[in-house]
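Below is the structure I would like to discuss, written out as structure tokens.
Apart from one protein chain that is not included, each protein chain of the complex appears where it belongs.
Chain naming follows the written order as A and B, and within any one chain the residues start at number 1.
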Amino acid sequence: MTSMEEVIMKYGYYPGCSQTGSAKEYDISLRKVIEKLGASFDEINDWSCCGATSAHVTNHKLSSALAMRNIMLAGQQGLENMVAPCAACYNRLVTSQYEISKHPELREETEELLSAKFQKEINVINILELFLKIGINKIIENRKRELSELKVACYYGCLLVRPAAITKFDDAEQPVSMEKIVESTGAKTVDWNYKVECCGAAHSIARRDIVVDLSKKILEDARSHGANVIAVACPMCHTNLDMRQRAMKRTYPGHEELPVLYLTELIGLALGMNEHELGIDLHYINYKYTDPVPDNTVA
Amino acid sequence: MSANDLKATKKLQASFISPTPQTGPDQDHINSTEHIREHTIADEISERTFQDVSLCYQCGKCSAGCPVRYYMDIAPNKVVRLIQLGFYEDALKSDTPWLCAGCLTCSTRCPKEFDLAKFMDAVREIAIEKGVEIKQKNIIKFHKAFLDQIKSHGRAYEVGLVAEYKMKTMDLFQDVDSAPGMYFKGKLGLLPHNIKDRKGVKSIFKKTSGK
Partner (left out) sequence: MKIGVFICHCGENISRTVDCPRVARVCESYPGVEYAIDYKYMCSDPGQNMIRDAIREKGLDAIVVGSCSPHMHERTFRNAAVSAGINPFLVEIANLREHCSWVHDDVEAATQKAIELVRMAIEKVKRDKPLSKINVPVTKRVLVIGGGIAGIQAALDTANAGYEVVLVEKEPSIGGHMSQLSETFPTLDCSQCILTPRMVEVYQHPKIKLLTYSEVVKIEGFIGNFKATIKKKARHINEELCSGCGLCITKCPTKKKAYNSFEEDLAFRPAVYIPFPQAVPNIPVIDESVCMYYKNGKCGMCVKVCDRGAIDFDQKDTMLVADIGAIIVATGFKLYNIDKKAADSKYKGYGEYGYGKYRDVIDGLQFERIASASGPTAGEIKRPSDGKVPKKIVFIQCVGSRDDSKGISYCSKICCMYTAKHAMLYKHKVHDGEAYIFYMDIRAGGKMYEEFVRRAIEEDDVKYIRGRVSRIYEENGKYIVKGEDTIAGMPVEIDADLVVLATAMIPQENSAALARTIGIPYDKYGFFNEAHPKLRPVESTTAGVFLAGACQSPRDIPESVAMASAAACKATILLSSDTLEREPVVAKVNEDLCAGCFYCKKVCPFGAIEVKDVKDMNGIVYKEVAYINQGVCQGCGTCTATCLSKSIELAGFNNEEIFAEIAAL
């Protein structure tokens, strides 16, 4: 028999495709951090792609069915909640579930496509909600060091907080929850303007020019507000802000690199893990956290 | 919606511009005994998005906040306007829906609570269904390649995606930035992650594409 504590700390887990490839380090760091904080994951069996941007921009029924397939799997697995660490997956999943609960005709069509009935609503949560649920205090309690050298620009991107009516999470224009989590690592956060501006998202490959421009603006706004690192909670944001800095250097000669870390990596650093364990060395922009030199002058 | 809708649209456009319409869909209706209004593309969009396109009062706040506005041929609000007025062909041919990044900024800020991002989804969807020629070919090819990955593996396999995209675009040198780097760092696996129920996922594609 499981204790109350364990029940609460167990979460359904929907990794999302990126987590198995380009965002491997997000998956690695998330799992390690969760374990350190005493929570655990129950991965959705045989989960599939949520459909992502490509499905919803081309076929609304396909999009609904691909996302709902996973929600239904979670239900069959007896899960109440499900963490989707990728902001884009999270958004597809909550939106699809919201829409079929609002529109019976779409629900019918989707059920027909999946040859199954939608029976149980799953509480899909994003990465920020996960840490708020686990508790900021847990991070502080388990902290091995304070990341006092960091001035973090928390980047929410588009899909964590929008649309407010569906996500019902934080504030769509001036969110603050990531700041609360980041500050629990001992890092400082900066107030900046581009925390919910879009990085270009799915245009990363087909219209890299757009992504480079938009991401450059985001990086520069963070820098001009005093940030020395950007925290993200979405593999797409990370790809565009981190990896695209290579192309940025060509388009914007003289571009200075700015490290971009997953929120989970920041927490991992505070919990005492090193860059390699957390997969930070897989980033395009190399990053190593250096503790401040102890001030001996007082002694 | 009939397959000839776009043609009908053209006629509607002509009647819209010409002060004394000689022909047009309305003319047919007057002569016919059936007084049934034509099911227009605007109606179709309203149905698919669960919101009436007449909600939009053209304030332009969507365009004002759109991060990709500068790359678009026409403003997002104008796409809605074209649909409202029945200039369907111009709307469906526009770059704008394809450049929409789906960031939901417009939908979040719309004073009429019109979900423009969802509207754009429907415009793209109908453009594909109607076989409208789209200028943003690479974007379409990307989405196609992405969906092909899901169709065959159940998940997006990034190596396969990039490879297929390159084949489709014949742009073999783009993305030299990321892919090799990712191979070196061991991020990208050489084999796709196949899910077990690939048949189930394939059948969704089959049913929705009608093939």
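Note that in this section a residue touches a chain if its C-beta (ideal position, glycine included) is under 8 Å from a C-beta of that chain, and two chains touch if they have at least 3 such contacts.
Here the structure is a predicted model, which means the values were calculated and not measured.
Q: Which one touches the absent chain: A:M9, A:L66, A:V94 or A:A172?
A: A:A172
Q: If the hidden chain were put back, which of B:I45, B:A91 or B:C110 would touch it?
A: Checking each option in B:I45, B:A91 or B:C110, the one touching the absent chain turns out to be B:C110.
Q: For chain B, which residues touch the unseen chain?
A: 57-66, 69-70, 74-75, 77-78, 105, 109-113
Q: Write the list of chain A residues that the hidden chain touches.
A: Listed in rising order, the touching residues are 171-174, 193, 224.
Keep this in mind: only the chains that are shown with their structure count from here on.
Q: Indicate the whole-number Å distance between the mean C-alpha point of chain A and the mean C-alpha point of chain B.
A: 26
Q: In their complex, what parts of chain B are in touch with chain A?
A: So the residues of chain B touching chain A come out as 48, 50, 67-68, 71, 99-105, 107-108, 115, 120-122, 124-125, 128, 136, 138-139, 141-144, 146-147, 149-150, 154-159, 162, 165, 174-175, 177-178, 181-182, 185-189, 193, 195-197, 200-201, 203-205, 207-209.
Q: Which stretch or stretches of chain A touch chain B in the complex?
A: On the chain A side, the touching residues are 17-18, 20-22, 24-25, 46-49, 51-62, 65-66, 69, 91, 99, 102-103, 112-115, 157-159, 162-164, 172-173, 196-198, 200-203, 205-208, 210, 214, 239, 243-244, 246-247, 281-282, 284.
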